[in-house]
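With one protein chain removed, the remaining protein chains of the complex are shown where they sit.
Showing chain A:
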Amino acid sequence: MHLRAVLIKQMEATRQAESKSMSKSNAFAQASHDVRASLAGIIGLIDISYEEVSPGSELEKNLKQMESCAKDLLGFLNRILDTSKVEAGKMLLEEEEFDLAQLLQDVVDLYHPVAMRKGVDVVLDPTDGTVLRYSLVKGDRGKLKQILSNLLSNAVKFTDGGHISVRAWVKKPSLEDSILASPRSSGWERLMCLVCEKKDEDSGDEVANEFQRSPNSAEFVFEVDDTGKGIPKEKRKSVFENYIQVKETAQGQEGTGLGLGIVQSLVRLMGGDITIRDKDMGERGTCFRFNVFLAPCDAGATKLLEEDLEAGGYGAACRLGLTTRSPKSEGSHVVLLIQNEERRRTCRSYLEKLGIEVLVASQWQDLPMILKKVQMKVVNVAYHSSSGKSEMSWRIERLSKSASCKKAPGRVRGVPLRSLDGADQSLPVYRSPSPKDQAAFVLLIIDASAGPFQQIFMAVTEFRKLIPSARCKVVWLDKPTMRSIDLRAIKGKLDPDDIIMSKPFHGTRLLRVIRLLPEFGGSLQKRPSEQVKARPVQNAEAAKPLAEETGNTSREKPLSGKRVLVVDDSEIMRKLALRNLSNLGATVQLCENGKEAVQLIRDGIDELRERGVSDICRPYEYILMDCQMPAMDGFEATRKIRKEERRYGIHTPIIALTAHSSGAEVKKIFEAGMDFHVEKPANGVRLMKAISEIQSRGGGV
C-alpha cells in the first residue's frame, strides 16, 4: 500500500515536472518569436540607414557593428533555445573557413569602447604569433564568436579598472598538454586524452556530441584574462552551471546566468574544455582559459606568401621577420609611448620576439629622455679624440639631414667608435653611406592621449630635427572619436608621412605599423614635402575624403584662378563669402557697398586699357552682389555696372544675394540686370550651384 502511494506521488511529480517543462518551452517559443521580430526590425532599420550615411565615416562603421551585434543577438537567441539541444547531445557544429585572427580582433574591438568607458583597456595579445601564422581555419565561427563574446562581456561587466587581455595560441598536440577538465567530467577528460593520442579513433566516443576531430585539426588555446573582481576558488566550479551567478556583482549587474554554462557546452562541443586559471600572487581578477580544435587551412599557407596585408595575409609579417640582424644594416628602433601597461607589455614583447629593438616610455615625461637615448644610438658620428683613445665620448657635433654619417660597427649601446689608424683628427669624419651601410630606422609609436599633446608633439619635433627625415616615422595612436590631436594647436605641422591610427592598437593595425619598418618591407621613400596647408596627415584607418569635412563636394577647386568680387555691407557676410570662395579656389575682392563696387569695376577696366589689352575682358569672373546696402544698393550698382560694360562689350555674371526670393524680388533682380540669385546665407554649395547654372547657360567660363 505504501509503495503504491509513493508511486502515485512519484507519477504526480513527474507529470508536474513535465508540464512545467512544457510551459517553459511554450514561454520560450513565444518570447523568442517576439525577440526575433524586434531584432528583425532593428536589422531592417540599420539597413535603411546605410543609405543615408557617408561611406567610410565613423557612423558607417558604427552601423556595421550595430548590424553585426543584432545578427549576433539573433544567433544567441537561437543558441539559448538550443541549449537544451546541446545538453541532449543533438547540437550540430557548423563548418566554414574563416580568419581566426580577424575574428579575435573583431570581438576585442567590439568590446573595447564600452570597456574604455569604464576605464578598462581591452588588449589583444599576440603572444607567440602562432595564431597569426595559422589564422585561416575551418570551424564553427559563430559558436567561437559566441564563446569569446560571452567571456569578454562578463569580463567587462566585472572589471572596473585595469585591463582585459585576450590571448590565443596554437598548441602542439601532446598528451601532457591536454587541458584538465573540471572534475565534474573526468570521464570526458580520459576520453579526450584517448582521442588526442589516437587521432583517427573516435568510435569509442561515448559523449553525445557530433564533434569529429579531423586529423588536420590543431589545438587552439584562448585566454580571457581580466583584472576585475575575481571568482573565489570555491565558486569556480559552480559558475559553469546554468543559472548560477556569482552574487557579489557590481551594482546593477544583470544577467541570465546562462552565459558560462552555454560557453562550457559550446567549448566541449568543439572538442575542448574551459577552466579558470590561478593567477600569480597579488594579481587580481579572473583568467578563463579554453581550448578548441580547428583545422588550419592550406589556403592559409599560400596567403602567407602574399605581401598584401589587406587580404588577410596576417601571418606574413611573422614570416618576413628577421631573426638575426644582418651585420651590415642597423636594425630598427621602435619607441613606444603607450598609456596602458598591459598593452605596452604585449606590444613590446611581440616586437622583441620579431627581433626589433624596443625602447619604452612608461609615461610621457620619460619621452624626451628615451628619444635622446635613441638619438645617441642612431646617429653615428665618428669622433676621434686627439689622444687616439678608443673610448667613445658621444659628442654629436653637426648633424646633417642627409645620411652622411660614418657608421660604427656592432650594436649601439655606447659602443666605441672605430678609430682611424694613425689619424689624429678632432673633426668628425663623414663618409657617404653605401647601401649596406645605413643608419638605423626609428619608428615612434605614440599614444596621443598619453599626456598633454602639445608637449609630446614638441618633444617629437625636436627629436626629428636630429634624425634624417627618411629614417624616422611617427605613428600617432588616437581615439577615432574625441581626437586628442589638435591640428589647430600644432598649426598643422604634422609630417605628411606621419600616420594617425585609431585605437585600439593591436591586431591588423599593429601589423600594419610593423610593416613600416624596413626589415618588414617598409619603404624609406619620403613623400615630397608639400606646404602643409590642407590636412597633411594620412589617416590609416578610414581615408575620409577631405571634402566631407569642409563641405566641398569634390577635392578640386572649381573656381581656381577665378576672380570674384563680393559686395556686401555686412562684415560677417564678407567674411563668410571670403572663406567659402577661397575654399573653392577663387581669388576674392571684397567691398562694402554698390558705390565701391562700381568704382572697382571701372578701375579694373581702366587698368586693362592702360596695359594695352586690345580685347578688354571683364575684370572679374563673377560678382556676388548683396541687394540691400547703404549708399548704393545692389540693384542700382548693377545697373551702373552694366552701363560701363556695354561700352566694351563685356558682361560679368552677377549673382544677387537676397534674403528672400519672393516673385517681386526676383523680378527686380533680373530687371536690374543680374543673372542669378542665391538666398542668404550663401554657403559654398549654394554658390557653386549658382555658378554651375550660369556656366551651363554659357554665361561664364
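In this section, contacts are C-beta pairs under 8 Å (C-beta built on N, C-alpha and C of every residue); 3 or more make two chains touch, one makes a residue touch a chain; residues count from 1.
To be clear about the criterion, contacts and distances are computed from a predicted model.
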| query | Name the chain not shown, per its UniProt record: "Leptin", "Histidine-containing phosphotransfer protein", "Alkyl transferase" or "Chloride channel protein"? | reply | "Histidine-containing phosphotransfer protein"
| Per the touch definition above, residue among A:580, A:593 or A:638 touching the missing chain | A:580
| note | Out of A:296, A:331 or A:451, only one touches the absent chain, namely A:451
| request: Quick one: say which of A:59, A:92 or A:613 touches the chain that got left out. | output: A:59
| Given the full complex, what residues of chain A touch the hidden partner chain? | 58-59, 449, 451-455, 481-489, 491-492, 532-535, 549-551, 569-573, 575-576, 579-580, 583, 628, 659, 680-681, 683-684
